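Of the protein chains in this complex, all but one are displayed in their positions.
Entry: chain A
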Amino acid sequence: MASSQKSPATAAGPNVEEAARGSGGPRRLAERWRTLPMLPRHLIAACAAMIAVIALTSITDPGANLRLASIGFYMLAIAGLGILIGFSGQVSLGHGAFMFIGAYSTALFVIHMPMLPLWLNLALAVVISCLAGLIIGVVCARLHGPYLAGATLALAVAMPALANRFSDFLGGPNGLSFVMRGTPPALSDMVSNTQWQAWVVWLTVLIVLVFLANLSHGRLGRQMRAVRDDETAAALSGIRVARVKVTAFVVSAGCGGLAGALQAYLLKTATPSTFAVALSLSLLAVLVLGGLGSLWGALWGAIAMVYVEEWGDSLAHALTLDTNVANNLPHVLYGVLLIALVLTWPSGVQGILRQLGNALRSRGHSGNGTTSVPSTQQGK
């Protein structure tokens, strides 16, 4: 849940850090961290991440703030997809459709009901995407593997087409553009618009990530993994398999929808081309790249999502490539990265980091204990 900050101090949270100076050491600190109840542990991690985001935005330029915020909403979308695929074992190729629903809901609310406060707008976008997830989850509950993937792929193809079909209402290929309030007037001297936006995005994302972390470490996460691994044994244990699968769909749709809503808030537009099939496929690719079965994996995936595009563009510039080639370079990079990683390290970036962490720890507790925050207990 914490941010990209990997220094031990920030990951463990400031108050814990102070305690460390007084007594014990990193090892004892790690011990205390692990015995903390789950909720405070996740809240502390989220607070630490928020502080890290605020600190980061204070030293970066507006472009970097925007990228940081993009990492935030992509992380949310990828984490939601991770719940669906990594936990409940349902492979969806249509996650972008829920981002589409969230983004267009937010856009329509801003345009038609401008008096709604932002939080209510976002909450409504979540409710609408959850409903969509419920419907699709119920319809798909009996589909497995490639059939489910095919059905959700159809969803990813169909959704953006809606914008063209109902172009009066949804704006056609140009989508919807609108105005969003930026930094509140009282703070406008100190906080730039992009800083404020990054904070709003990350605050929202971190709140939801706390929910997801709770979910994945508790009974619901266990039910989902049981359903993923063996439906018969799960049912015989008393788990309502279909209900758990639908729940996973609803949770994942809600996350996707909120991510789309935040994207709309950030870009002040919702266009169909943003949510093309390529988005859904990229989300799946970076999820695997980051590592399934852990929220940290979603962070690495989100960073890849934002920066592979960046690097692709700069590489194309540096090589002065034709625009047709340049546009497809990020996809090529994804492909190469994914193939290389799946061949060498199927558990993704998070898998590599966990193994490194375990290796370091077993070599005599050399003081990095506090970084092993919540993902250590994950399945897979």
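The criterion applied here is as follows: a contact is a pair of C-beta atoms (placed from the backbone, for glycine too) under 8 Å apart; a residue touches a chain by one contact, two chains touch by 3 or more; residues count from 1.
The working rule: contacts and distances are computed from a predicted model.
Visitor: Given the choices "Cysteine desulfurase", "Succinate dehydrogenase iron-sulfur subunit", "ABC transporter ATP-binding protein" or "Monoamine oxidase", state the protein name listed in UniProt for the chain not shown.
Guide: The chain we cannot see is, by its UniProt record, "ABC transporter ATP-binding protein".
Visitor: In the full complex, which of A:236, A:318 or A:343 touches the chain missing from this view?
Guide: Residue touching the chain left out of view: A:236.
Visitor: In the whole complex, not just what's shown, which of A:152, A:223 or A:252 touches the removed chain?
Guide: A:223
Visitor: State which residues belonging to chain A touch the missing partner chain.
Guide: 37-39, 42, 211, 214-215, 218-220, 222-223, 225-226, 228-230, 232-241, 247, 293, 379-380
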